[in-house]
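Every protein chain except one is present and positioned as in the full complex.
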Amino acid sequence: MTEKQTTTSAAFLATLKRDLLIAFKKKNDIVNPFMFFIIVVSLFPIGISPESDRLTEIAAGVIWISVLLASMLSMDSLYRSDFEDGSLEQLLLSPHPLFFLVLAKNISHWLVSGLPVVLVSPLLAYMLALPSEAYGTLVLSLLLGTPIMSLIGSIAVALTVGLGSRGLILAVITLPMSVPILIFGTLAVQSTLNSQSPLGYLSLMLVMLSVSVSLAPLASGAALKISVN
Amino acid sequence: MLDAIQFSSFAEFVDMGGYGFNVWSVYALFAIFVAVNLILPLRKKQKIIRQLKRRLTLDAEIQSEDDSNSDQAQ
Amino acid sequence: MSSAAPQTFSNSQADKTMLAVRDLFCERDDRVLFKNLDFDLPEGQVLQVQGSNGSGQTTLMRILCGLNDSYEGSIKWYGQEIEEQAASFFSSLLYIGHRVGVSKVLSPVENLRWSCSLKQAVSDEQIMAALKEVGLRGFEESPCYTLSAGQQQRASLARLIISPASLWVLDEPFTTLDSKGVAMLEKILQRQAQTGGSVMVTTHHSLSIAELTLLSLG
Partner (left out) sequence: MWVWFSKLGSPKWFYELSGKWLPWLITAMVIFMTIGLVWGLLFLPPDYQQGFTSRILIVHVAVAGTSLAFFPLMFVAGTITLVWRMKLADMVAKNAAILGAWFSFITLATGSLWGSVMWGTWWEWTDSRLVSMLFQLFLLLGVISLRSALEDSDTAAKACALLSIVGCINVVIIKYSVEWWNTLHQVSSPVNMDASSPNGPEFWIATLIMIVAVYLFLSVSLILSTRNEILERERKSQWVQDLVLKS
């Protein structure tokens, strides 16, 4: 019997792999938020106006808000089944720093729920008549913004994982927290449209991303310990 | 001192230079806010004490009944 | 400091105290679950925790694992506070709770690959051998939702065979097992005790293990 303890990076990779595997086996968790995003975005032209001028004006905001809602809805699956089947307890009792294990879960969750939304956003931007020069900024800002939302959402999900019905409480907790990302994300796109450089906003989002990567998993881990208690 | 009062009549005081509604709404809101947040805790305290007292006297009665029952048994 | 907890253990150390619990007090929702609870868990022993429903057996198990921290009193691991040597404690600990920690969408092999690698490096051969030993041969690759509760329990128990952990904390591991499974688990527990490890287990079964001691709650 080899009794060698795994390194933290091996545990990190094993967790990442396992979560991706579960996601691909439970396709609903990937497909539903994605479909939700596309449907919500396509409701806006019907509700507001089909004129491309007016759509151009709201396009960035609509896409950002829909991404926000979709990411919030998808968060629920992050710890739920693990909590219910006891895998979460195994995760908490690992000798490795919880920070990295939680981070692995967050990353795999973003890969299956955040990334597809980012990738499809240019298509929806086209449908909302966003000028093509802003596509790059939109995708970049979403690429920086969606992980932040996943990381913040992870804290809220971890806090509410023990609750029976938590869809709405999750929204009440996370949505106000995503205001800064919404502001910078839409401002970046807007400034490209006004032919200014969006670099300032994007680098600010990069700062926010690195701060949340280094702090949010700590908070999520603490929250999980509280919830499992 | 009284000269410093900014109003020469009560009607003027109520009118607040034409902004009576806004000014008085703010003060009314503030008064309600302060009153509610002082009166509610005070009333709640009375309620808690009343309930606890009832609980304790009930417990004491049960206790004494038990005692007398056990006395009879002996 | 952490070297105080040996990764491998031998019978010569069988008298060493692994866990020492002193004056443990726990209260939940204004109800005292236990107070002044003292006990030692030496190496090479199976400690069966008994008690009526709601007497706090699960809470006690979770407290010992560090999953629950709403208690007062001291719990020492080889004479030291657990927080001071968390990494060594957690790598020597294996916990299986009511919720067995088996994801329903994954197969037993995939489940074990993850949950074992949280603690130690493990090869697929080891996993296959362990699954065979707990009687899951032929079910290694089927998703766990197709398995019965007892089979899922067995998949989770396969970790005991792979794990080198010296302390096992098992909360009601017998509930869903059939009589063959019970005998199998008893054998596994006995083997752990004989090789110098120890087990804390809650169950209402009367176990036929030589190294057994009892702890009654409530």
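Just a few scattered comments:
Per-chain numbering from 1; labels A, B and C assigned in written order.
One rule holds for everything that comes next: a contact is a pair of C-beta atoms (placed from the backbone, for glycine too) under 8 Å apart; a residue touches a chain by one contact, two chains touch by 3 or more.
Being a predicted model, the structure only gives us computed values, none of them experimental.
The chain that is not displayed touches the following shown chains in the complete assembly: A, B, C. Listed by residue number, the positions of subunit B touching the unshown chain are 4-7, 13, 16-19, 22-23, 25-27, 29-30, 33-34, 37-38, 41-42, 44-45, 48-49, 52-53, 55-56. Mapped onto subunit A, the footprint of the missing chain covers residues 155-156, 159-160, 162-163, 166, 169, 172-173, 175-177, 179-180, 183-184, 187, 208, 219, 222-223, 226-227, 229.
For subunit C, the residues touching the absent chain in the complete assembly are 29-30, 70.
Criterion: only the chains that are shown with their structure count from here on.
If you draw each protein chain as a dot and join the dots that touch, the picture is not a line, a loop, a star, or fully joined; it has some other shape. Chain centres here are means of the Cα atoms, and by that rule the chain farthest away from subunit C is B. Remark: subunit A and subunit B have CA centroids separated by 46 Å (rounded to whole angstrom). A straight line joining the Cα centres of subunit A and subunit C is 36 Å long. Chain contacts: subunit C has no residue touching two or more partner chains.
Residues 1-6, 10-11, 14-15, 17-18, 21-22, 25-26, 81-82, 84-87, 89-96, 101, 228-229 of subunit A are the ones touching subunit C in the complex.
The residues of subunit C lying in touch with subunit A in their complex are 7-8, 65-70, 86-91, 93, 95, 97-106, 110, 113-115, 117-121, 123, 126, 143, 164.
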